[in-house]
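The other protein chains are all here in position, but one chain of the complex has been omitted.
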Amino acid sequence: MSVLLEIDDLAVEFSTRRGVVQAVRGASFRLEKGETLGVVGESGSGKSVTSYALMRILDRGGRVTGGGLRYGGVDLRAASDREMAALRGREIGMIFQNPRAALNPIRKVGRQIGDVLIRHARATRADAQARAVAALAAVEIRNPEARYHAYPFELSGGMCQRVVIALALACDPRLLIADEPTTGLDVTTQKAVMDLIAGLTRARGMSTILITHDLGLAAAYCDRVAVMKDGAVVETAPAAQVFAQPSHPYTARLMKATARPGASLRDLLPTAAPAPARPAPGAPLLVVEGLEKTFADGVRAVKGVDLVVRAGESVGLVGESGCGKSTTSAMIMRLLDPSAGRIIFDGQDIGAIPAARFPRDPRRGAIQMVFQDATDSLNPRFTARRAILDPLLGLTSLDRAARAARVAALAAQVGLPPTLLDRFPHQLSGGQKARVGIARALATAPRLLILDEPTAALDVSIQAVVLNLLADLRAQLGMAYLFVSHDLHVVRLPCDRVLVMRDGEIVEQGDAETVMTRPSHPYTRSLIDAAPHPPSPANTPANTPADTPVETPPCAI
Amino acid sequence: MTDAAAASSGFWRHAAHVLRDNPVTGLAFALFVLIVFAAAFGPALAPHDPLASNAALALQPPGAAHWFGTDALGRDVFSRVLVATRLDLTISVAAVALSFLVGASVGAAAGYWGGWVDAVSGRMIDTIMAFPLFVLAMGIVAALGNTVENIIYATAIINLPFYARVARAEVAIRREAGFAQAARLAGATDLRVLALHIFPNALPPMMVQLSLNMGWAILNAAGLSFIGLGVRPPTPEWGIMVAEGANYIVSGEWWLAIFPGLALMLAVFTFNLLGDGLRDLVDPRRRT
Partner (left out) sequence: MAPAREAAGVMGGAAPFAPPPAPSAAPSAAPSAAPPAAPTALGRWLRGERLAGDAAAAAVSARAALRARALMIFRRVALAIPALIGVVVVSFVLTRALPGDPAAYFAGPAADAASIAQIRADLGLDRSLPEQFLVYVGDLLRGDLGQSISTGQPVAEELARRLPASLELTLSALALSTLVGVPLGVAAAARQGTWVDHACRALVTAGVSLPTFFTGIALVYVFYYLLGWAPSPLGRLDFLYLPPEPVTGFYTIDAALAGEGETLRGALAQLALPAITLALFTMAPLARMARAAMLEALGSDYVRTARAAGLGPRKVLFGVAFSNAMLPVVTTLGMVFSFTLGANVLVEKVFAWPGVGSYAVEALVVSDYAAVQGFVLAMAALFVALNLGIDLLYTLIDPRTRSAQ
């Protein structure tokens, strides 16, 4: 097999206001013809920058400072701008995250494809339309003649991504670089798009570089995988081997931290620890009956939901975006008023109290929430200390000394070093912000904690730590959890029971393991099938039983 | 260290950093201090009485005795320019403060609660913005009467829409943000969430607007007095001095109009530069 792409010891740096940042330091890999290579890594690993450097579309301030880039024998670093521009699109196609934003908003999508075809002399003005329609048909868009005239704002996310793929493949390039192509898309759309890409590249004999943070995705679609950390490639191996027998400790840790079938919560951590205690569920704490929500413009987001959460129990609510799970949790939190139905907490109907009045209700402190995006949920003007203090100020009558003591205790409980308490959110890392959000939610010792995708925005290794932290806290404090998420594999880990939601209704519920391994509803089954995951840990390094006591993981991340 | 003391010392350290980081901001602040100083102490420091006329000394070019020369009535131009700082600054500060207070409150309420508050205030703002603003100011002053107070009210009215729009947009963005929800979970009622959580975060973009508006308010006030509204002779004010000097520039006596005009330019320029610096000071995200 001949080698299509060679990257040797690549170094890329950015000059920023704070000095020079080394984004890539000594990355090397090879790509054969017809091969699919996955480049995986957490945020900041330099995986995207490598491909931008390859295509010479780095941002202002970015420079390739060393290493070799050879494509089909051509030295890309020595190529002129004109040669590179000719190469881009014709030889190498690239697709990005966030497909709607990647298309010119004021030009018809068909014409955008036509522009690329004309540019690379694959069509003339006369037949550009016909060829563009053919390109749209190739990515399995129905009715391509009509879609030619569509604007990006008229298309769904999945459709836009197909158009972007059509754009990238229009001139039959030999190499496709896909930079996080499915982030932000629903699990079923993600599978459709990835299957499409895999099918097309296989049919045309193309090579592909798939850049992703999702190890499952890489496992499912790649022949070989390169793992990047801090700008360098730490390991490159065939996909099966990387997951089953990682040789580099970082890879091993990454594999361990990824949620996969058969792994338990503690399996995700780098060091072993005894499993967190799972308190036996007590009396029903939250009872929701016939909950409905119809918005002012007629949208029926929630169409009759019943659920029960017992004291100390951990319940998962799973569904794709738009299914109504966030609306349901907002109503249970009393941030939103239901259109119909009852919300009974600890025997009292709290649904009857309007959302505008609930903040001053004595029961406010008993139900708290951990938000999805810690960046958005922390007031940029508040230090971490002030943020954690806020519920204490509003809902308790502790004096200043007692409040300060409580803040310190909470910080210790979530593993947040006291020195970080005086920092602003923009000075904290993702994992640290997540801890602040959790500490704040625990401030009033709630009995029910609703977690709205608390780890969605976090890197996989931090996610593992945070999930374990949450499990430990539940064991210590005896709270009930309602875990709202789109990711079945993540939800399975901390939850006793799982409810699957679709289009405003619960379609299946039951014990977590049962729902995951023997789902009864076809929708649940399709969700499980569509979600990519790495191979089961038959050969992962076994956990040694530990004698060490449970300790809160260190907060370096 | 108590919370408050720690916060304030952090603020000053950050302020010093902002000034050092961007020399243009430092320059703007220095000029601003100069202007405020001139406004406060101008009348006391003026070398000559700005109102004292002396026909014998009329239309003298700039020299040792009169740094900016004398005008048609023999009055010292430098003293007049210096003393005029107070009046011009007072007019603009008063107008901008008024329009900020009213505009930002109305805009914030409209952005947060929407509904009829938004509809009614939106209509009012749209009506104001349907006029060319300087023309509207002319109309208001003509209708209410030719006084300095009315100049302030007219300038405040035509500036309202900017604050209302910015406040509304910034508050609406943050209304359903995570931290606003978290504040509700922490026991804050709607009003508290708006006033204590959302509005302080909406301030930084409004700070830039505030500063730019100050410059514009000064230009407006000067423009109105240039065409004869508001301030009347012999009161020294930059706009009216330029108007008086305009008659003499075609015959070569440039100092009557140029010096007040330059003072005007300098003041507006300072406030325009100040905008970014103010935002850096107020926005916690700029703190490293």
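General remarks:
Per-chain residue numbering starts at 1, and chain names A and B are given in the order in which the chains are listed.
In this section, a residue touches a chain if its C-beta (ideal position, glycine included) is under 8 Å from a C-beta of that chain, and two chains touch if they have at least 3 such contacts.
This one's a predicted model, so the numbers in the text were calculated from it and none came from an experiment.
When the omitted chain is restored, the residue from A:20, A:74, A:146 or A:277 that touches it is A:146.
Of the candidate positions A:13, A:267 or A:320, contact with the hidden chain is made by A:320. Residue in contact with the omitted chain (choice from A:192, A:242 or A:467): A:192. Within the complete assembly, B:129 is the residue of B:34, B:129 or B:195 that touches the hidden chain. Not every partner is drawn; the one left out touches chain B at residues 123, 125-127, 129-140, 142-145, 165, 169, 212, 215-216, 219, 222-223, 226-229, 239, 242-243, 245-246, 249-252, 254, 257-258, 261, 264-265, 268-269, 272-273. Where chain A meets the chain that is not shown, the touching residues are 55, 57, 60, 81, 85-90, 93-94, 96, 98, 100-107, 115-116, 119-120, 140-143, 145-147, 150-151, 153-159, 164, 167-168, 171, 184-189, 191-192, 195-196, 199, 295, 297, 299, 301, 320-322, 327, 522-523, 526, 529-530.
Rule of thumb we're sticking to: only the chains that are shown with their structure count from here on.
Between the Cα centres of chain A and chain B there is a gap of 47 Å. Within the complex formed with chain A, the chain B residues making contact are 3, 6, 177-179, 181-190, 197, 200-201, 284-285, 287-288. Taken in their complex, chain A has these residues touching chain B: 333, 335, 356, 358-360, 364-365, 368-369, 371-374, 376-382, 385, 387, 390-391, 393-395, 422, 424, 426-427, 440.
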